[in-house]
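Removed from the display is one protein chain of the complex; every other protein chain stays in position.
Which chain is which? They are A and B, in the order written, and residues in each are numbered from 1.
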Amino acid sequence: MSEVLEAPVQAKKEAQEFEPKIVAFLCKWCSSAGSDLAGVSRLQYPPNAVPIQVMCSGSVSPLYILSAFNKGADGVLVSGCHPGDCHYLKGNFFARRRIYLVQKLLKFIGLESDRFRMSWVSAAEGTKYAQVVADFVKDIKALGPQRKLKAKN
Amino acid sequence: MVAIEDIRTRARELLEGGKVRAVLGFRRSSAGLLAEPTFVTELNDVASLVWDATCVHNLALYLVNEKKRQKAERNPDTRPLAVIAKGCDSRAINVLLQENHIARDEVVVLGVSCEGGGVIDVRKLADVLRGKEATAAAYEGLGSVKVTTASGEATLAASDVLADRCLECATAYPSVSDVLFGEKVDERGFSSRFAATKAVAAMTEEERSAFWDGHFERCIRCYACRAVCPMCYCDECVVDSTSFIVGPTTTAEEKANRIRWIQRSTTPADNAMYHMVRAMHLAGRCVDCAECERVCPVNIPLRLLNTSLESEALEMFEYTPGTDPAQPSLISSFRDGDPNDFVR
Partner (left out) sequence: MTRRAGVFVCHCGTNIAATVDVKNVVSELAKDDGVVFSKDYVYMCSDPGQQSVIDAIKENQLDSVVISCCSPNLHEKTFREASSVGGLNPFQCEIANIREQCAWVHKDRAKATEKAIKITRSAVRRSLRDESLTPLGVPVTRKVMVIGGGIAGIQCSLDLANAGFDVVLVEKQATIGGHMLQLSETFPTLDCSQCILSPKMVEVSKHPKITLMVQSEVTSISGFVGNFKVKVHSKAQYVDPEKCKICDDCAAVCPVVATNQYDVGLTGRRAIHIPFAQAIPASYTLDEEACLGLNPVVCGKCKKACEAGAIDYDRKPTTTDIDVGAIVVATGFDLYGKDKLGEYGHGRYPDVLDGLQFERLCSASGPTGGHVLRPSDQKEPKNVVFIQCSGSRDPENHCAYCSKICCMYTAKHATLYKHHVPDGNAYVFYIDIRSGGKGYEEFVQRSMERDGVMYLRGRASKVYQSKGKLKVLGVDTLSGRNVEIDADMVVLAQAMVPSKGTAEIAKTLKIGRDKDGFLAEAHPKLRPVESVTGGIFLTGAAQSPKDIPETVCQASAAAAKVIQLLSKPELEHNPAVARVRESHCTGCEMCVDACPYEAITLVNGKAHVNEVLCEGCGTCSGTCVRAAIDVKNVTQLQVFEMISACMGG
């Protein structure tokens, strides 16, 4: 009897306390520098996204993204330099095509498309970085935990 | 109509002249309707070569396997191999050429047009025949397939018994060949390109999610899909810790540093991971021969994963795998005008 009563309460409590786990792959030259600027400007955004700095968004293998989901990420962000601004000239163009395909594939198997995002954030766009993360956290909170690709430890 | 005698004549010429070390083709099987792949090295065996709608295998796989076998040989015969290739086989050969896995002078491609038809899907055929066993099947042209059973011959609608990939195929003739048998037929009119994948894409997110969960749940990770795929020619598969190569030169550090991207367990999540990684690694490389789907023991519609990306590649990047071995592959190229709206 008590189990029946408690279950919805528990679920509601979980929904309220759900803090999404997000991995953010940031390219060193633009997006990581942009997030540094957000820091220097003391912009506040939710702490859910843990950054991993990579040299270039072009180095982000689909395996990184899938692995993050597999390890329990509720959302994955890949952020690079705007088209034409890549420190490595064109790494972000390769990333864009590759990540487009990953996104379409994840969508195809029914993973909520809001869980995987790509953004262009330049070194000057601290505000944008803070906004991208804030929006992402908000959208994922609405979705709840990701289970589709999460391994059972 | 493709006359099998023409193919046999050419095969005989190639073998007689010693120009090729073998002719890779199909022969009748003792184990059911489908023809089986064969390496013909003796002139006497040339007569066993067949060509009809039961030749479903992608022979490019046998080129790949033969390559592996040959690598291990001490004094390999370096003469080229002749291979009978229908449209999808030839596209696979083109991808292998593009990736330098085989060289153009290593193969003599005996291209065969499906002449507007294709190969049969044994599951569909079994359904249509309601338990009767077919002993022969041939595409007759004009959208019909002649099937022979113990109780006689029947003409069936091609759209009922041909494989989905054939019904959706836009170019059912070789994209590379040294000699072409049969006519190139562009008019098809069975089904639209990517029809099956588009039907899944048209579902709601929840429906799609449930659809795939239901399928991935059944996966037993037998890796038959990988074993049959001509593009899965890596010695070591990144998604599978059981295929790690350990050779005499493998150091303990290397063994310790292997990345276990995916668990071996057959949970739906890990199964989905496996199939996601496989689909990504086949993006721009899969030629939709649908062998993965055919061999899947638990009937997961695997080709849909690959064709979903193939359709994106075509529509967004104007890229068709296996058409041009000289072009850079889908993911090692880009255009300034690639989709950008999805990026925040």
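Please note the rule applied: a contact is a pair of C-beta atoms (placed from the backbone, for glycine too) under 8 Å apart; a residue touches a chain by one contact, two chains touch by 3 or more.
Just so it is clear, the model here is predicted, and its values are computed rather than measured.
Enquirer: Taking the full complex into account, find the residue in B:Asn44, B:Asn75 or B:Asn100 that is in contact with the omitted chain.
Expert: B:Asn100
Enquirer: What does the interface between subunit A and the hidden chain look like in terms of residue numbers?
Expert: Interface with the chain not displayed, on the subunit A side: 19, 21, 23, 32-33, 35-40, 42-47, 50-56, 58-61, 63-64, 67-68, 71-73, 84-91, 94-95, 98, 124, 130.
Enquirer: In the whole complex, what residues of subunit B lie against the chain that is missing from view?
Expert: Missing-chain contacts on subunit B: residues 98-101, 233-236, 238, 245, 247, 249, 257, 259, 261, 280-281, 285, 328-329, 331-333.
The working rule: only the chains that are shown with their structure count from here on.
Enquirer: Between subunit A and subunit B, tell me the centre distance in angstrom, where each centre is the average of that chain's C-alpha atoms.
Expert: 35
Enquirer: Going by the contact rule at the top, pick out the subunit B residues touching subunit A in the complex.
Expert: Listed in rising order, the residues are 197, 200-201, 205-213, 238, 261-263, 265, 267, 269-270, 272-273, 275-277, 279-280, 283, 304-305, 308-309, 312-313, 316-317, 330-334, 336, 338-340, 342-344.
Enquirer: For a test of understanding, state which residues of subunit A touch subunit B in their complex under the given definition.
Expert: Those in contact with subunit B are residues 62-63, 66-67, 69-70, 83, 90, 93-94, 96-98, 100-113, 117-120, 132, 135, 147-152.
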